[in-house]
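Missing here is one protein chain; the remaining ones are kept as they sit in the complex.
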Amino acid sequence: MAHPQTWPIHCELPVQWGDMDALGHVNHTIYIKWMETARMHYFDACGLSDSYKDTGIGPILAAIEVDYLRPVVFGETIRVETRMSRMGRTSFDMEYRLTSVSDSPQQVAKGVAKCVVYDYNTAKPAPLSDTLRSVIEAIEAGENTPSD
Amino acid sequence: MAHPQTWPIHCELPVQWGDMDALGHVNHTIYIKWMETARMHYFDACGLSDSYKDTGIGPILAAIEVDYLRPVVFGETIRVETRMSRMGRTSFDMEYRLTSVSDSPQQVAKGVAKCVVYDYNTAKPAPLSDTLRSVIEAIEAGENTPSD
Amino acid sequence: MAHPQTWPIHCELPVQWGDMDALGHVNHTIYIKWMETARMHYFDACGLSDSYKDTGIGPILAAIEVDYLRPVVFGETIRVETRMSRMGRTSFDMEYRLTSVSDSPQQVAKGVAKCVVYDYNTAKPAPLSDTLRSVIEAIEAGENTPSD
Partner (left out) sequence: MAHPQTWPIHCELPVQWGDMDALGHVNHTIYIKWMETARMHYFDACGLSDSYKDTGIGPILAAIEVDYLRPVVFGETIRVETRMSRMGRTSFDMEYRLTSVSDSPQQVAKGVAKCVVYDYNTAKPAPLSDTLRSVIEAIEAGENTPSD
């Protein structure tokens, strides 16, 4: 991709009390739920959500990697940013940056989700269509940045 | 119903570490998730799950009430029992009893879910069919107690 | 309480994609997690959170009741409002009103949490102190309405 330092889609999510576990910090699975929410905003923006509904061709999650940088507690609000970091023929990667919102924002985690474009009708991977590629390129170029 | 002291459907669920919240006990929403799992086993057993898939007529949750009797922690296994406590024309109530499994079992919570039979095609309540009523009566009478 | 129609403490929470269950709507336990978040904001505001940390005397949840009024989906933001509806000697009730934020807001649920003031040192209920009563009365009277 041509615009590695932009994060075209983001959302801001307040920490809920119940997000914390018995260690008194936000449980590590919640960071991944936050990334998923940002991913779904991206899929809504680029047309992958509609593609799934209309044709049965949609993304499926193959792998996830997360680095935890600092604990988060109730009271904080987390900004979740995402971008498409790789587009293959039938797969793509998305990167995430999670930051605690404040006067001096601190990054709290980063992650990558590896996705496959999947034809749920044939139960096989499917090519990422030229239309989707174009819309994604435009989003990454900042020409089309619908967000929350 | 004619058999108030039987609990025809049950399941046993081990507490997971992530079920605990920042107070070091299982979060109160998890008890309600456990009840839902028992409810779905009941719906599978009586035909309400199939009814929803086949005809679009299925249960919808209208209200829930839970009494918390003692805290639960990681390491315990919870037995969740349920029974149909009331059948109306288009609605029904289900009761739940949650017990920590051990040599001296202790009840940890009880609850009631109030459900409506809903026709998702017309977006209106629908009568509980005679067929479903018969199956539920048989389950409650202990004549048909599929469980996990 | 003297001010039954005010909701002194509130927060606004965006629905996350993962809040939805296999029926395509927000799972019913999530509404209760939202109520808990508003409750914790209230406890922070009135001093019950500090009381628990400083003296080991804090609230414990005894029961919850929720009425579900309409389904909620990803994309909505929920306003959660709470107020103290009853103060007894060693217990209190809190009411919740959940509304989907929009130009024409719609209430999606209401609920009540029944709490006991609990001395974790002696494992017994404890009186609600006069200090806490005064602060809560002031919050309910709108004299002191810290919120999200």
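The letters A, B and C name the chains in turn, as written, and every chain counts its residues from 1.
FYI, a contact is a pair of C-beta atoms (placed from the backbone, for glycine too) under 8 Å apart; a residue touches a chain by one contact, two chains touch by 3 or more.
Because the structure is a prediction, the values reported are computed rather than measured.
Contact between chain C and the absent chain runs through residues 17-18, 20-22, 24, 27, 29, 74.
Against the chain not shown here, chain B presents residues 11-14, 16-18, 33-34, 36-37, 39-40, 74, 148. Contact between chain A and the absent chain runs through residues 28-30, 32-33, 36, 61-68.
By definition in this document, only the chains that are shown with their structure count from here on.
Of all chains, the one whose CA centroid is most distant from that of chain B is A.
Chain B and chain C have centres, each the mean of its CA atoms, that are 25 Å apart. One finds 35 Å separating the Cα centroids of chain A and chain B.
Taking each chain's centre as the mean of its C-alpha atoms, chain A lies 31 Å from chain C. Within chain B, contacts with two or more other chains are made by residues 29.
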